[in-house]
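Only a single protein chain was left out; the remaining protein chains are all shown in position.
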Amino acid sequence: MTTVLDLHSHSEASEDSRAPLEAYLNWLRLRRTERPVDGIVLTEHRQFNKDADYRALEDKFGTLVLKASEVETDYGHMLVFGVTDEMTRRFDFADVHLPAQEVIDEIARMGGVVIPCHPGRPNVGLFEHYSKKSPLQNIAAVEVYNGGSRKGEDERSQQLAERFGYREIGGSDSHLVSLIGLCATRFEGDVRNIEDLVAALKGDSYQAVDFRPRRRPVQRAVAVEVK
Amino acid sequence: MPQLQRNYSDVKVGDALGPEEMLLSKDQVRAYARTTGMWVPRFTDDEGARKEGLPGMITPGNMSLALLSKLVTDWIGASDAKLIRVGTTYRQPVLPDHTIVLQGFVTHTNDAERTAEMDIWIENEDAERLVIGTATVQFAES
Partner (left out) sequence: MVDYDPNLIGRVFEVTDPVPVTAEMVAEFCQATGESGPLYVDQEAAKRGPYGTVVAPPSFAVTFRNGRQFFEHIPRFGRQGFDAGKDVEFVAPIRPGDTITLSSHVKEIYEKTGRSGSMVFVVVRSTLKNQNDETVAHVDHRFMNRP
């Protein structure tokens, strides 16, 4: 038995996303064959809404919906799973210059887990910071499949993961409805809530999965004639 | 060719817009810049654009918005409907003289308001999404 979760997605609560949660879940139902995802994690930018309750939508669509956050640090962007009030009191999630090592260690101490996302991306990915600064300690995993990656970025992420022995996750990083579930993480066993997810991420029985379709080569089109 | 007509009841989540492949020539971008009062180096001249740190002349964001809006209004065709909202995010420069692909999907519908929401975007030859956005189409009461 396995559980496949898209660990990185943004709803309308993130300022640059245009995707209502219900539309995400309906899309996953529509695309079940090519994106066999059991649930998603909403990782809104620089915020965490502890009061948001998605149980009605979970029941309607039979899909798990969990909450996490994407924060910005001095080593790039990171996903925080298992967010508690203590964590949001300790760190201002809206700060775009959080101290990464402190975030990783304190969140772990408070029972959560922090995973760098899109580590192969310029400026906001771990890889680039590692070229200039000492590696971070106590990293559990990194995101090697990100649905918003440009050419070469996922490959750089995988190189980093292999070099440092990091485990690997996948997430769509979707900001549009139709992009949900393109990348995900497959866990051995049952993940039914955020506690299960945090425990699973601290273990080693998961792998990143990629549901992005293979692209056909684009033919050179004909230009519009301009008078 | 007669334009397509569709009723709100014909619209389904998952319906595709495009894909439409096009090559945006530098002349077409310059024509847009000229007619809209945006005749500045970054939209008209490779050398001038490079002085601003760009790889060459780029397509104005407004033009990308226009192309995506046209994707939607073409989809509307002769239907009794209109485009009432479009939103775009410019993630990478759209470079002229490259083939781009415009496409989209209907992502949800609202029966009470008779609207269809759609994802729309522009991709480059490497399937990277240069511009992403959404649009809302309002269908008239039947």
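Each chain gets a letter, A and B, in the order it is written, and its residues are counted from 1.
In this section, a residue touches a chain if its C-beta (ideal position, glycine included) is under 8 Å from a C-beta of that chain, and two chains touch if they have at least 3 such contacts.
This structure is a prediction, so every number in the text was calculated from the model and none was measured.
Visitor: For the chain not shown, which residue from A:H8, A:R35, A:H77 or A:R186 touches it across the whole complex?
Guide: Per the contact definition at the top, the residue touching the missing chain is A:H77.
Visitor: Using the document's contact rule, name the residues of chain B that touch the chain not shown here.
Guide: Counting only chain B, the missing chain is touched by 3, 22, 28, 31-32, 34-37, 52, 60-63, 65-67, 69-70, 73-74, 80, 82-90, 133.
Visitor: Going by the touch rule given at the top, which residues of chain A touch the chain that is not shown?
Guide: 15, 45-46, 72, 77, 95-96, 121-124, 224, 226-227
FYI, only the chains that are shown with their structure count from here on.
Visitor: So the centre of each chain is just the mean of its C-alpha atoms; given that, what is the distance between chain A and chain B in Å?
Guide: 27
Visitor: Under the touch definition given earlier, write down the residues of chain A that touch chain B in their complex.
Guide: Touch list, chain A to chain B: 16, 18-20, 22-23, 26-27, 30, 148, 150-151, 175-179, 215, 218-224, 226.
Visitor: Which chain B residues qualify as touching chain A in the complex?
Guide: 13-14, 21-25, 27-28, 31, 87, 89, 92, 99-101, 105, 107-108, 117, 119, 121, 125-129, 132-134
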